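Encoded as structure tokens, here's the structure I'll be asking about.
Here's a slice of the assembly, chains where they normally sit.
Note that the chains are named A and B in the order they appear, and that numbering of residues resets to 1 at the start of each chain.
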Amino acid sequence: MLNQATTTLAVDTPGRGLIDITRRVRDWAQAQGFSEGLLTLFVRHTSASLLIQENADPEVQRDLERFFARLVPDGDALFRHRDEGPDDMPAHVRSTLTATQLSIPLLHGRLALGTWQGIYLWEHRQRAHRRELALHLLGR
Amino acid sequence: MLNQATTTLAVDTPGRGLIDITRRVRDWAQAQGFSEGLLTLFVRHTSASLLIQENADPEVQRDLERFFARLVPDGDALFRHRDEGPDDMPAHVRSTLTATQLSIPLLHGRLALGTWQGIYLWEHRQRAHRRELALHLLGR
């Protein structure tokens, strides 16, 4: 019979950049004892997001940062919402262009991630934050 | 025992911009009587999308519009698909860069939205439209 499990996960970020959360997420999901199912991650913030990207060459992550720094520059004169500084509105735009939620099937007791796929929390603010994720797992 | 519920939701938009649908979505989800679960929203169009963003300062929404107007300008000479006018293809690109679907866990009888998170339907066409969403709720 199908069942479900939920939890929340707090992630401390050191400031802007990708935090690898693959192990924490996988450990929780695979500990629920399901063989087949669906895991969903949801980030409860609008200035951080979720990303599945290559986990092999760290240069990929630095290139992603370079691309987004050029596409959505901090302090852009276009933006009027600056309550929390020059990286405030760019963080909302980066979050808009990426994912607030991800779902990953569970197959044969393992998350269906490809060989080179890692799960990342993407901190878009310059300063350190504590971010909260809500997790839901359906399965059997 | 796990159960599910589905419905559709029609949203009338006044033209381009973010329409706050948080209350309508939450009211339906929380009325199904589940304590824990997963809500999924799906927009049945390719020129409107879904977004979770800050619900506090309305300037955030205007800045998002400014950013996308610069990134994907109406009438861009790059585009050849103009059947429905200069905002036709930009609407498809905006939809491509944002979300057609969102899933949000339900925890302790409430959607796991963060304090500042609202759910928006993003109308990308200049003219008013009636948009349809499909909703699915899994839970117990």
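Here is the rule we use: a contact is a pair of C-beta atoms (placed from the backbone, for glycine too) under 8 Å apart; a residue touches a chain by one contact, two chains touch by 3 or more.
Everything numeric here is computed off the predicted structure, so don't read it as measured data.
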Number of identical chains in the entire complex, 2 depicted: 3
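Throughout what follows, only the chains that are shown with their structure count from here on.
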Centre distance in Å when chain A and chain B are each reduced to the mean of their C-alpha atoms: 20
Chain B residues touching chain A - in the complex, by the definition given at the top: 1-2, 36-38, 51-54, 57, 59-60, 62-64, 66-67, 70-71, 97-99, 102-105, 107, 112-114, 116-117, 138-140
Chain B partner contacts - residues on chain A that touch it in the complex: 1-4, 6, 8, 40, 42, 44-46, 71-72, 78-81, 83, 89, 92-93, 95-97, 99-101, 103, 132, 134-136, 138
